[in-house]
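With one protein chain removed, the remaining protein chains of the complex are shown where they sit.
Naming follows writing order (A, B, C and D), and every chain is counted from residue 1.
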Amino acid sequence: MHTSKHTTSLPAHRYTLVVDLDRCTGCGACGTACAVENNIPPAAEKATERTGTVWMRVHEAAAAGDGPSTFVPIPCQQCDNPPCVDVCPQRAIEYDPRTGIVAQIPVRCLGCRYCMVACPYHTRSFNWWTPEWPEGMKATLNPDVSIRTRGVVEKCNFCVQRLQAARAKASAAGQAEIDPADYVPACVEACPSRALSFGDAADEKGEVARLAKDPESFRLLAGLGTGPKVLYRSSDPAVRERLSRTGVTRG
Amino acid sequence: MKLELSRRDLFLAGGGAVAGIALSPVPWKLLDDLSIWTQQPPTPTPRPAGPLAFRFTSCALCPASCGLKARCFGAQPVGFAAVPGHPASDGGLCPLGLTAHHLAKHPLRANHPERVSGGKRERIDRAAATAALSAALAACGRDPKRTFAVVDGRPGRSLSRTYRALAAATGGLYVTPPAAGAALSLEALAKRFDGGALALGVDFSKARRVVSFGTPVLTDAGTPGLLARLRAESRRRPAAERIEVIQVEATRGRSAALADRYIPIAPGTEAAFALGLAHVLLDEKLADAAFLEARTTGLADFAALSARFAPALVEQKTGVGAGVVTALARDLAANRPALVLGGDPTAGPLSGETEAAIAALNLLLGAPFGALPVRSEAPRETDGDAKLAAATSLDALPDGSVGFLLLDATVAEGMVPWARLERALAADALVVSFSPFRAGLGEKATLLIPGPAPLEESIELEGPADAPFATLAFAPALLSPPKDLALPEEILREAAEAAGLSLPAPAAGARSAALLAARRGRLYDPAAASFVAVGDVASPDALGELFARGACWVDDATPEPKGRFALLKDGEAPRLLETALGAPTALPASLASLPRVAVSAAPPSLLLTKLTRETALFSAPAAAIPTAARA
Amino acid sequence: MDDTLIGRGLKRTPLPRFLLWLVPWAALLALGLYAVYLCFAVGLNQTNMDNRFAFGLWIYLDLTVIALGAGAFFTGFLLYILKKKELKAVINSAVVIGFICYSGAVGILMVDVGQPLRAWFTFWHPNVHSMLAEVTFCLTLYLSVLAIEYAPLVLKNRRLKEVPGLLVLENQLHKVMVVFAGIGTLLSFFHQGSLGGLYGVLRGNPFAFREHIGIWPTTFFLFILSAAAVGPSFILLTTWLVGKVSKKRLVSPEVFQTLAKISGWLLLVYVVLKGIDSLVWINSTSPKTGVQVSSFYAHPPFGTWVLFAEVVLLGLVPAVMLLSRRVRARTGLLVLAAAMACAGVVLNRYIMTIQTLALPSLPFDSFLSYSPSWQEIAAFLAVLGYGVLLYSISFRWLNLFPEERELATKG
Amino acid sequence: MLPGNTDFILDPANVIFLGAFALVLVTALGTLAFAIVSARRAVARGQAASILWHEEFEELPASARSCRHALTGELPGRHCERAFDCKGCETHARLVADAKPLPSIDTGGFFVLADRLYHRGHAWLKQEEDGTVTLGLDDLATRLVGKSDTLDLPAVGERLAENGPAFRLKAGKARVRVVSPVSGEVVETGGLGRGFLLRVRPDGPLDTRALLSGREAAAFLSRELDRLQLAISGARGVPALADGGLPVDDLSKAIPEEDRDRVLGEMLLEA
Partner (left out) sequence: MKLPAPVSFAVGLVPALAAGWLLFPRLLYRTEAQPLPFNHKAHTEGGMGCADCHAVAENGRFAGLPATEACAGCHAEKGDNAGINALVASYVEPGREVPWLVHARQPDNVYFPHAPHVTGDKLACARCHGPHGESTATKAYVVNRLSGYSRDIWGPSIARVGRKEWQGMKMSDCIQCHRAGGRESACLDCHK
């Protein structure tokens, strides 16, 4: 028996992803690396953009006319005030007060999809099909990530298995804190134009904390007060204005 | 005494049984176990095949030759990361490379020789495959109308040497795919140089304006993500140092969508547009006069030609507003270094005239030796006294002349269209492919003799022809090939011997020796993230060790040669005029929607259906044809 | 043939004709069960729901039938707690309809979730902050209460009541029915509310999100009120419909009057509160998040007419009609008004479920469309088939309308 | 949820939410259990028949529930509120006249015999000399049921409860039970031709205060005829008894087959 886990203060570590939209070319490397790392199966035969299991989805945000498009990679925004956690009827989503990671626990999930309705960033996938790999491909699966069943919701957990491994490594070396270089999500490692950077925003001297305060940084749907820990950056004020807006003025 | 059992007793006993079960472990133990059962995944996560280790290699799937950092459990790679600082890719990696470890077990993978007849695939043994090869080789020697031709996608390997020897021995042809895309436009420019053979690369870091005529410079051309990264980095520097990309293209693909300016143009009118820019540059005296004076010939003729392309005419031809043409020319002149590239490897080559116009534009902007640096080739072993055929182009294959076509596993359909090859085939020709896949050109073969899949063989990879420096990346094998796999080198030698052809001995380690002998460049050790000069590498063994660690050689800067570029070649003007004044052509069909698939010889991993099927980004680009072209 | 099962003095169609009537409904049920089998065996890919339209026809159906089924708890509340004796004439029918609606909803919900075998985890690991946990708890409990309320009807079947124990049990259950009516009211209050809260708490969705009163968003209270308001209307409508289909007078006209008046007043209160809520939402709640409400109605066909239709056309108008004596005097108009009131709630639940999901949220999103697959429609129709079957059987063998016999004798 | 659950959190929200549901669940189950237990107890106490009778009585049309003193005109249109249990009825105690037996009366063709006591459920009771009573159907009911009926009499040794079902009978589609005027044990079964249907040994001293005799019984029967007429005329499209005419021997023929069950149920006080 213990008391509430809910805390109002910000977590000790605030793992944060910063996406530099100037750099993103929408090549799909982040999502591919994510699928490889997190044992996401190939698309089912009839899967579509809307029924696929994609943790890291790149959207094209077109400008008016022939102006340049911005490609926006959107993983789970790891909100500090997540709209999903409280809607889950059986606590299959948990906000870790030590890391700020919003964890989805697929084995606890009954597949009601209420969290998907609650999330304005559409970053969750429901497993509409039984995950299947061709026999030979199974050997290439990542042993550090468990495979989810059909009928549950899954999403980006910030490659938490890499945090686990980093912690174990620190423990083995007798250290209390992890080496930040040991905890880098797969998408960040894969991005060819280095559009993604990752780190602990609670580390005031860190690069991510600096970027978070940068006026070029903004959050998606900031008006909703969800407090995402995925930040976006653009040197173009018009892009910032366009993408930080809440709601669509015209469909 | 008679025992009377009533219904009441039955109820009581039933109640007792229920109570008994409730007080036994049955309900809660069952609940617990069943709940675990409902949480079992359909596919168990594999147990690690060994301890975790990181190994380095390079991706052989496309010419970019990116560095790969493989996360392996035991011998099994389970994922890749890019290698920042890698001389060939500098952290570049694309979805194809990220899934390269799936390919060895691709559902289209073939592990045994297969003969295709009448649409049916029939597995044959190695001896039968060798016999078929040797019979075909022998037949080619006998019948001069049935030539032997071999197409090699990655020249310079040890296997390439065997191909060339075989071609020489049978009087056949050794064909290498033509340069494509930006490399082709660079080649066209280099051919205008009168100071000897010249190779030019592209150094985006030295450019401030990049004009692309259809080349997907921001997405699929060259090193993944390179230009996008450089451009983004420049955006946070002073305005005068910013890189901008101008995409001139009929369709708004991803690269066009990303460009700072996208200029939709009627398809096939690139030459007119380029001459329009040249017109403004010369007319307003914005061209690089010093470069033109020192390094070019034929300025007057060219000026006379371009003078005909006033922006108003260009607008009429291309659908691009006259103001846009003028403004772009001024912008390029004001923001030199600027460079112009053309051509998309997935959409077929541009016409020679268009390449000529692009080359002239580069000269007017003074791009060569700056943003388009001189580069050398990676050292190769010499032919020695071995009889080896020289590389020829596809055009050397007359229609209906090839009796035995051998396709190396590295030939992608995007490099050599099957329709072109098919035209060259004689009746009943034998088409042999060493592709490990029943896909791409491997699917066209009448005899498929599968070789090693990607990551199954150690291979040396020359970097792309349009990189600023030559690189040679070493790609040690991460996977072991299936046990009874017939290696192309072995099977070819067996067949040649059976056909009575004598081939020179394989030159093992010749490339390393050549590299060491050249004493040029540096070697990057990805595990240590450090460079070592070739001159400091003590021995071939030390070099071999570096190779096994996935090292990458990078060339030093090449000195500027003496000579001049021809703005117009003899007799070129009328053809250029004709092309530039001609009508728009049809929109070229795009070969693939997924990045780099067209230039890769391997089919994409099934996992890439995540991109093609489950995201909206990689469907065919929407046509954005200007009004003039539609009319 | 089944005469001994039919209540004394009740005229029922001959058994073969009755069975013939059941055939199409049973066929619907069978088709639906096949669709359900597909969903279980192949997976929810059989539906046209997707990651963006994560809720579809089924959740909409659940919300709707539960709102319409509110007649059961509200009639019980009026009869047993507020002692509105005249409603005795419809309470049995209300209980059966309530049971059908709730069991149908729970059944569909079990198909709708991806892992039905883990549904019990909600009870073992409940997240008490989740509206859906509250719905799950209330719904299962209330369905059990409805089953208990249904039991006396069954026990009073002519044949069963000959068994002395059963009749006595019926008698005893009847005596404690006030407790169940009370529990039912409490549970219904919370789950109708929580179903509304389901959307009102969506902080990420300015279209659905509403101001909170205490821990509950206003939709919590509006759903309770709207369900209570249309419950009686739906009872009126179904009673009228059953009367039409069976060609019988089932209740005296005063019962309709009572139901209509109650429904009308509640609907009026609901419309007023809904109006106030909408104004607060338009002027404060939504703008605070940076979204102007007008943007929600910029996607045809979901224009502002939807709001108008919901609040005025199918809210205020039927409320006024139900309260007008002259309208009530004419059965046709009365039934029309009740139907309009029900349609208003049906539309409200549709907007809450479908429009909420269709609207774009990210700046580069587009307005989405969704059309259910045949499997979804078949499962939906199966609930209808099941409902008609159960109601028909109940109507035939149980005494759903205590006044029917007397009215029949009166001629 | 329960303390055995490893991730249970003891915070106010959980306590309130789960506590409230536990309370509701306990209340519902407790109430259900209470109903079942009291039902069992009532059955064990032999109250089933009485409960059945009271339930049926509640559902009888008003015309079937009139007070015996209203039948005789002593009281204006009063309805019985005690399910014809006159034993504890104050009104009855106040009004009851001498219970002297009257000679047999013919009322509109039906005989009220002097040695019988009549129950409002159309059973009669005759006190035999050996302390048992015999039970039978009264004249009206006999003719109403008609000739072609089947009787379902209880076996010897079975117990009857006052106002509980005495026996059942079938007549065509009609299926109806006859209420017993007395509690007791069946000692002999009779038949239609034997003058009685059941011989019963009453429990304890016989109390016949709730039964009718003499003038009261005659008034009851004539009132029942009116009720019968009303019941038959209620059926659609059926000719009523000839107005004022003598009842036919086999009344059953006057009732259309599909209404027989309803009419019999109405007359024999089965809802």
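In this section, contacts are C-beta pairs under 8 Å (C-beta built on N, C-alpha and C of every residue); 3 or more make two chains touch, one makes a residue touch a chain.
Remember, it's a predicted structure, so these values are computed and weren't measured experimentally.
**Q** Would you mind listing the shown chains in contact with the chain that isn't displayed?
**A** A, B, D
**Q** Among B:16, B:195 or B:500, which one is in touch with the chain left out?
**A** Hidden-chain contact among the options goes to B:16.
**Q** Return the single residue from A:32, A:99 or A:197 that touches the missing chain.
**A** The single option touching the absent chain is A:99.
**Q** May I ask which residue of A:170, A:202 or A:222 touches the chain that does not appear here?
**A** A:170
**Q** Contact with the hidden chain only, please: which chain D residues?
**A** Interface residues of chain D facing the absent chain: 6-7.
**Q** If you put the missing chain back, which residues of chain B would it touch?
**A** Touch set of chain B with respect to the missing chain: 1-6, 8-9, 12-21, 23-26, 29-30, 32-34, 36-37, 39-41, 44-45, 47-48, 50-52.
**Q** Can you list, in ascending order, the chain A residues touching the missing chain?
**A** Residue positions of chain A that touch the missing chain: 2, 5, 94, 96-99, 101, 103, 105-108, 144-147, 157, 160-161, 164-174.
In the analysis below, only the chains that are shown with their structure count from here on.
**Q** Which neighbours do chain A and chain B have in common?
**A** Under the touch definition, chain A and chain B have C as mutual neighbours.
**Q** Determine, using the mean of C-alpha atoms as each chain's centre, which chain is farthest from chain D.
**A** B
**Q** Most central chain by CA mean?
**A** The chain sitting closest to the overall C-alpha centre is A.
**Q** Go ahead and note the Å separation of the Cα centroids belonging to chain A and chain C.
**A** Whole-Å distance between the two chain centres: 39.
**Q** Can you check how far apart chain A and chain D are, centre to centre, with Cα atoms defining each centre and the answer in Å?
**A** For chain A versus chain D, the centre distance works out to 76 Å.
**Q** How many Å are there between the centre of chain B and the centre of chain C, using C-alpha atoms for each centre?
**A** The separation of the two C-alpha centroids amounts to 61 Å.
**Q** Name the residues of chain B that each touch 2 or more other chains.
**A** 39
**Q** I need the residues of chain A touching at least two other chains; which ones are they?
**A** Residues 48, 51-52, 60, 62, 91, 130, 149-150.
**Q** Across the complex, what residues on chain D touch chain C?
**A** Residues in contact with chain C: 1, 5, 7, 13-14, 16-18, 21, 24-25, 27-28, 31-32, 34-36, 38-40, 42-43, 47-49, 51-52, 55, 59, 61, 173, 175, 231, 234, 236, 258, 261-262, 265-266, 270-271.
**Q** Spell out the residues on chain A that touch chain C in their complex, using ranges where they run on.
**A** Chain A residues touching chain C: 44, 46, 48, 50-52, 59-62, 72, 74, 81, 83, 86-91, 108-114, 116-122, 124-130, 149-153, 220-226, 242-243, 245-251.
**Q** Could you pull out which chain A residues touch chain B in their complex?
**A** That would be residues 20, 22-29, 31-33, 35-37, 39-40, 42-43, 47-49, 51-54, 57-58, 60, 62, 66, 68-69, 71, 107, 130-143, 145-150, 186, 189-195, 235 of chain A.
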